[in-house]
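Missing here is one protein chain; the remaining ones are kept as they sit in the complex.
And then chain A:
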């Protein structure tokens, strides 16, 4: 029984896609991939239908169409209005469902191959940022621009490529080298880890053997009737040594990687950032000076009502510090002694009401200006 086609997907002469299924930029919408726009086969009929695109125009079609159309050599794209010539070799399956994304990623990849300079190639950060801005503008033009801008951007790209051929080549090689280096380092690290694991297993094995040996010796010695107290100590010592060794090994390993980082060649004239100055120990009070200025805490400070608690277990057991009490009492006795609320509230901190009144009178009499007076007050 022939499968009934849904009425909407009636075949049309020429097998050319419906324009309505195209996104604004001329690429098929991602949800249209259940039906090949060229031969109108639907996924329902062909489970393992695969869509391919050609980066020339990003028009998708099923693999059987590609085979059928391009087996005999280059042909025009079967989409209506698309006059590009495609080759079978150029077809591949898209990575992204959204073909506009696929196209943008391709373009970016291409642009990045040309504009592959790194931050170290520039003298200042500003230069580098300008460069990045230029690259991004160009990419945007290539991706989203209309025909003339696209063409212009393309020309610019090619011009840049021609002008900076050597640099691009060098950077490419450097990038490759770096990739190679990091890969090698990774491999070395993995090898080291494997080695460590093996060592650990071996060590554990050895320890086990040793333990058994010691046990045997112990039994022997017990048989003979004379204990061997030194043996165990020796074993403990060895174990401790091993732990220390492991730590030093680890430190050495990390320092060697640090060396590797230090040896990386640095190109360009870029000034390196200075390391921030060490901050010193953390000060929870933010530089507040807590040393008392009016009194001194000394051992002679005591009070009979406090003394009697010094032998009280309930107070001593909890870790209560009597010095804390003393310092707090002393602080409260002298805190705010020099705070004169009446003056400060009416006039301001550090001034005396009567004095200010006098100043005001003087000011009124002389008619002098404010700042000078303020200096005097300070």
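Quick notes on this one:
As a convention for this text, a residue touches a chain if its C-beta (ideal position, glycine included) is under 8 Å from a C-beta of that chain, and two chains touch if they have at least 3 such contacts; residues count from 1.
Simple rule for what comes next: contacts and distances are computed from a predicted model.
Per its UniProt entry, the chain excluded from the display bears the name "Cyclin", taken from "EFR3 homolog Bb", "Cyclin", "ubiquitinyl hydrolase 1" or "fructose-2,6-bisphosphate 2-phosphatase".
Listed residues A:71, A:166 or A:293: the one in touch with the omitted chain is A:293.
Residue in contact with the omitted chain (choice from A:162, A:314 or A:337): A:337.
Where chain A meets the omitted chain, the residues involved are 288-295, 298, 300-306, 326, 328-343, 345-346, 349-350, 352.
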